[in-house]
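With one protein chain withheld, the remaining protein chains of the complex are depicted in position.
Here the chain labels run A, B and C in written order, and each chain numbers its own residues starting at 1.
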Amino acid sequence: MTVDVLPILPLVPVATGLAMLAVKDRRLLAAIDLAGSLVVLALVIAVAHSVGEEGSLSAGPLRADAVTIPFLLLIGGLAVPTSLYTVGWMKGELASGGMKPGALRFYYALVHAFIATMLVTVLADNLGVLWIAMEGTTITSAILVGFHGHRDGLEAAWKYIIVTTIGISLGLFGTVLIYAAAAAAQGGSPAGAMSWHVVSAMADRLDPGIVRIGFIFVMVGYGTKAGLAPVHRWLPDAHSQAPTPVSALLSGALIKCALYGIIRFHTIARGACGPELSEDLFLLFGVASVVVATPFILAQHDLKRLLAYSSVEHVGIAALGLGFGGRIGTYGALLHVVNHGVTKALVFFGAGSAIGRYRSRDITAIRGLLGAAPWIGTLFFLGTFALAGLPPFSVFISELTVVRAGIGSGHVVSVGVVLLMLVVVFAGLMFHAGRMVFGSAPSSVAERGPEPRTCVLAMLLCAAIMLLCGLLLPPVLDGILARATEVILG
Amino acid sequence: MHPFEHIAIALGQMGLIVLLAPFTTGFIQKLKARLQCRTGASVWQPYRDLVKLLRKGTVQSDSASAIFRAVPVLVLAATLTAAALVPVVVVRQAPAGALPLGDAILLLSLLALARFLSAVGALDAGGAFGGMGASREMTVGVLVEPVLMLVVFSVAVSTGTTDLGELAARRGLAPLSLHAPDLLALFAMLVLLLAETGRIPVDNPDTHLELTMLHEGMLLEHSGPGLACLVLATHIKQLVVMALVAAVFFPAGMTASLAPVDLALALLVFAGKALLLAVFLALVESSYAKLRFFRLPQFLGVGFLTAFLALALRIL
Amino acid sequence: MTPALGLGVMAACFAAGALACLMARWAPRSAVVIGHLGVLAGAIAGGGVALALLIGGPVEPLRIALPELFPFARMSLAVDGLSAFFLLVVSVVAASAALYGPAYLRAAEPHKSAASSAAHVFALNAFVGSMALLCCAGDALSFLLFWEVMTLASYALVVAETRSDENARAGLLYIVMAHIGTALILFVFLTLTERGHGFDFSAMRTGAAALSPAWRSALFFLGLTGFAAKAGVVPLHVWLPYAHPAAPSHVSALMSGVMLKVALYGIFRTGFDLLAPPSGPLPASWGWTVLLAGTVSAVIGVLYALQQHDLKRLLAFHSVENVGIILMGAGIAMLLADRGRAASPLATLALAAALLHCLNHATFKGLLFLGAGGVLCRTHVRNMEELGGLARRMPWTAWLFLLGAVAISALPPLNGFVSEWMTFQALVLGGGKLGGASGLFSVLAASMLALTGGLAAACFVKAFGATFLGRPRSRHAEAAREVPLSMLGGMLVLAIACVVLGVLPGFAMLLLERPTAQLLGGPGASQLVTVHGPLVLTGGEPGGALATSISVTAVAGLFAGFALLVWLVRAWPRRAGRRLEPTWTCGMAPTSRFDFTATAFAKSLRLIFAMLYRPHRKVERETGDNPYVVKRLHYGGDIVDVAEMNLYRRLQHLVTTLSTAVRDRSTGRIHGYIGFVLGTLLVVLILYGRG
Partner (left out) sequence: MSDALATTLIDDIGALLLFTMILILGAGQLYRAIYAVAAQSVFIGIAGAVLGAATGNPDLWVIAGITIAIKAIFLPWLLLRVVKRVGIRLEIEPVIPISVTLVIAAIIVVLSFYLAASLGTVRQAITGNALPVGVALMLLGVLVMVSRRKALTQMVGLFASENGIFFTAMAVSQGMPLIIEIGVILDVILGALVMGILVLRVRSSVDADIADLDQLRG
């Protein structure tokens, strides 16, 4: 494979975004959107294949190594179902007046800009470029969150942009400190002090004191972006007010990119000041996320906020995986990131369609979903089962691995607390999902037209991936994750 | 010894019980009458009643199902099988090859089966009295069974077997080998004897006032040969329980050999024991009033406590 | 046909049955039939494999590696004696339920949509298949996977009709309790696999051996709680009376008869096999807890069953009672078990009693649920107060239900008595051997078992009487007709099993030979059967000091002989025939209102055990103008399930108030959000800042 695939990858969504600005017709926009996503997916698979063979690909500030591939696959994997879902969803929005035809092209362009910034974040080898791309994701997604323009959307957008910008500036300060440490280690010459693979190579020569403070700033900064408790409070507002495809991307991919950022610095900190610091911090934030999310899931009224808090909980579980450390823990965390991304997208699609159909986000107002929309109802219910961690689905396998790592590394108390919280959350999710899915739909909703085929297709795609990874772990994915674990643990 | 000979002995003893049973009831009725200064019916009256009933036609409720007709047969069969299990005259070490008959738990369960089936029969006729009789009989059953089992267990725990034949053999045939735990167990057993045979403090056998009768309530709807079977079963059950008390607490007098003279002597001793218990029953019946139904738990509670003390003394 | 091939055939049958749901869109009726045929074929194959392993076949367990699904764990099947026995239990009930299913569905839910019948067929095959394979699971991962698939499939069957909210609530309570159980079991298994560096049971055994006794006991109690939540032991039984009646009757039979046993299989596997110390006696605390839990479950289960007037809820509560009886047997077996020295015959007797009661309960509970299903599908009414007089209209179902009632009340000729008699022997003679306070307690447990037997008898006289006997008390009962033949076939299979296991217990002992020998290390259950083969059953060393033997076969023979004799005596002399007259009700014309209803029947026991029931009643008198003339009287009385009220309502209330409090306290203000970021940063800097 020629090396130049790498720089093209982020440019493709930028190109499609610009092309969309000039188009007004909805169907054409949808077609370009889908085509763009498919191209991105193809390129991602190509990059993954070549990294599989050559270990790493680099072009200028961008570099794709084993750790990047799972996240790259996740973003590419989610882009296609999201654009597929947007086709059906947009028809509904235009019909119900949620989206003005004039703003259509800006919406599509922003979504592709958002995907482009996420791709750069994940591909960036230069820590500064990583930060800039992260800031880019914040800005594009903040506009998307506030796109509807009504009061709640703007409030959510404001909170989102302010809190995450503060978070990211903390991240920048951490990056500066680590850059300083790298420069000092190279006897003052800043050559390559910003590029990750250089810094991580000489991690053991870095001054542990400054790397310690730098990592703390990065952990808290990018942790805010990733939605780790107690700095998670913007996440439910932003993810619940954003349009459904955007909230699927936010929950499915964006918080994972933030976690990717922390993983990059985790490798450096492991080298510089030993594994205790970063693993203790991951453990602290992980347990906090799972514990804090539980009461909000139980006593929730708004469907999308329920799913947002579930994202907080699952990011906490991924952080726990990294916190338990060791080969199994890191492997489990990466597997959980991928599994949760796909499952959360499926459930957000189901929730979006349900809200569109029932015209209300209140859980008590949505009843008899199985009756009103059988396909969407069943897939939504299966997705909730998966989120709750029941076996035939993939999330159970990754949670099992994380718990195994926890018991193996002797953190029995935190494993006990987490298992308890997972059971309570399971009860909460089942209670809410049961109330929504069973019973009989109010008559006004029941005959509200057939389910859009593209939405069902998108959900089927996600469900297929979810079930596939649940029943058997494909060796390709297993290989990718194993290699990524090798690189992370240095 | 040929295994079927073992069964022949059991059947022989069962025949003995079937013959003696109506006589015991007649004797108790006669004794009660005498205590109340009236002459009362003759001792052979129960036999005449049975023969009369066997010859009469049956009147059956129109709403009863086939189960109603089958119940008398099954109840009598169960009671007869129970009668075959209790050692009356002969007590032999069960030879290795023989089919062991005579386990106490099996005996009590067979009596419970009889009670179960008669209650079902009572419900089938569809009247209020049958239902009430069945409900009260089962409630008494619930309260009596654990105490009965506890008494048997308290004796079985030390000797290591619940087989009545083995029990008697191991406790030795010496007369009056009673110690403290045995005395308490005997007292509990006597309390239960009253409940199991449906005598005064628990249930009044002679009354025909529908609201008060327990065991009688279940027989109300039956007539003719069916009623004969059930009445005979009641008589046999009474004598079986007496025999059980005799076998468990004073096994003296039973023979191991089959010589006719020993058998006759053993028979006399058994008759003496049975009549002694009959006198106890008659005395209690004529000196106590019937307890209100919901006072029974306290009455049987006394039995349970004594049985528990007997067990505690024996095991601790 | 080697056992491995048999297992493959079984799995294939279940898969084929499950795939039958695909054709439900065009031919729903034949899809249901084929689905149930798949279950039947799978059950027969499974039963064959189990019998082959229990009777003939090699002694060491059969190991089959499954295809490698997950890289980190080798999944495998390992069928040893214990697994084979429980596979047999699953197969027996599954076969009869499969026979019973199609006709029942056609009668009970005639207008079942294609989609829901497809879902039903798929879930049923998944349910039975996962239970069968769960018994044969050879490693922790496949055990957990099949365990959860079993839970999910049964959840789907419970909430099949999506319309009724009551089902949804029952399903929710069921799946949450099941999940709590799974979380505990997951924790125990993972701790063992981590210590033993491997997922299969042998690695777990080495892991357990490496653990300290305190850790091993802690894991045992966690595992016990987990499995008890699924088996319906008293404090954790609350979901059972809601979930089992909600499912279709043949599924309730499977859930009550078999799923509870699979949970008990878990307790046997962890208690006697995985966590058991390699030599020396099991820790006494294990035996005590299990015996205590068993006794409490048995007594409370039957007491609550007595006051139920919904036929299927009554049977569900009886499952709690019978699980208690099994645990009593297991508890005394744990107390007596001593792997070091030659296992005492009493321990073998106790374990044989517990395992045999698993099989017996599966048969008669299955029979009773199928009978109740017959009543339900003909009358569409579950409340006993509105039934009555069905014996004349449904004679076959009535006789089979009566047979099941006699069996469950542990009365002689049938199988309930045999396993209960063995439990009595184990408790009494075991108590004698243990001596001291523990001996006293185990004999007291024996008398509690007798109390349970008495209560069960009273309860089933009420259930049978109120449902089948007397006059029909409603239009539905009036219109009842006999159930179709295939349903009777299903019930007959179980009835025959009850009779055979009751009259010839010796054969059951041969089945138990392999499991008891494997778990207790000593000679198997066959030592309990003396020279006369299947006829005589003895507790303790044959001929030794503790020999108590009974010949149930002889007793059954005598009983049948006498019954025939009495019947002849009664029918022989020709005399005036039979007259049919209305029942004597003090001269008034008898109507169905005169019948003794279920509430009236259980009233006396409700007053006696009022302290436990805490009954509360409300009586409204409707009087017309004259206050002394009562026009109508409304009587409402029910009992409070103490465990449910204190434990579950309070817990639920606590969790909801706590979470709403936390949620309400969180303000939406952005300053709070940024404050949290700043605060977290400062705290982490202070804690971790300086190296």
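Keep in mind that, in the parts below, a residue touches a chain if its C-beta (ideal position, glycine included) is under 8 Å from a C-beta of that chain, and two chains touch if they have at least 3 such contacts.
Computed from a predicted structure; not experimentally measured.
Of the chains displayed, those contacted by the omitted chain across the entire assembly are A, C.
When the missing chain is restored to the complex, the residue among A:20, A:109, A:142 or A:465 that touches it is A:142. Only one residue from A:15, A:94, A:132 or A:472 touches the chain missing from this view: A:132. Checked against the full complex, the candidates A:15, A:80, A:94 or A:210 give a single residue touching the omitted chain, namely A:210. Seen from subunit C, the chain kept out of the figure touches residues 663-664, 666-671, 674-675, 677-678, 681-682, 685-686, 689-691.
Touching residues on subunit A toward the chain that is not drawn are 126, 128-129, 131-132, 135-136, 138-139, 142-143, 146, 149, 151-152, 154-159, 161-162, 165-166, 169-170, 172-173, 176-177, 179-181, 183-184, 188-190, 194, 207, 209-210, 213, 236-237, 240-241, 296, 299-301, 305.
The definition used in the following text is that only the chains that are shown with their structure count from here on.
Taking the mean of C-alpha positions as each chain's centre, the chain lying farthest from the centre of subunit B is A. Taking each chain's centre as the mean of its C-alpha atoms, subunit B lies 35 Å from subunit C. Centres computed as Cα averages put subunit A at a distance of 45 Å from subunit C. Averaged C-alpha coordinates give centres for subunit A and subunit B that are 79 Å from one another. Within subunit A, not a single residue touches two or more of the remaining chains. If you check the complex, the residues on subunit B that touch subunit C are 7, 54-63, 65-67, 72-74, 76-78, 80-81, 84-85, 94, 96-97, 99-101, 103, 105-106, 109-110, 112-113, 115-116, 119-120, 123-132, 134-136, 138-139, 141-150, 153-154, 156-158, 160-163, 166, 220-221, 225-226, 228-229, 293-294, 297, 308, 311-312, 315-316. Of all the residues in subunit A, the ones that touch subunit C in their complex are 155, 158-159, 162-163, 166-167, 170, 208-209, 212-213, 216-217, 219-220, 224, 230-231, 233-234, 237, 273, 277, 280-281, 284, 294-296, 298-300, 328, 368, 370-371, 374, 385, 388, 390-392, 396-397, 400-401, 403-404, 407-408, 412, 415-416, 419-420, 422-424, 426-427, 430-431, 434-435, 437-440, 471-473, 475, 478. Remark: subunit C residues 389, 391-392, 395, 398-399, 402, 406, 409-413, 417, 421, 424-425, 428-429, 431-432, 435-437, 439-440, 443-444, 446-448, 450-451, 453-455, 457-458, 460-462, 464-466, 468-471, 530-532, 535-536, 538, 540, 542-543, 545-555, 558-560, 562-563, 565-567, 569-570, 573, 575-585, 590, 592, 594-596, 600-605, 607-608 touch subunit B in the complex.
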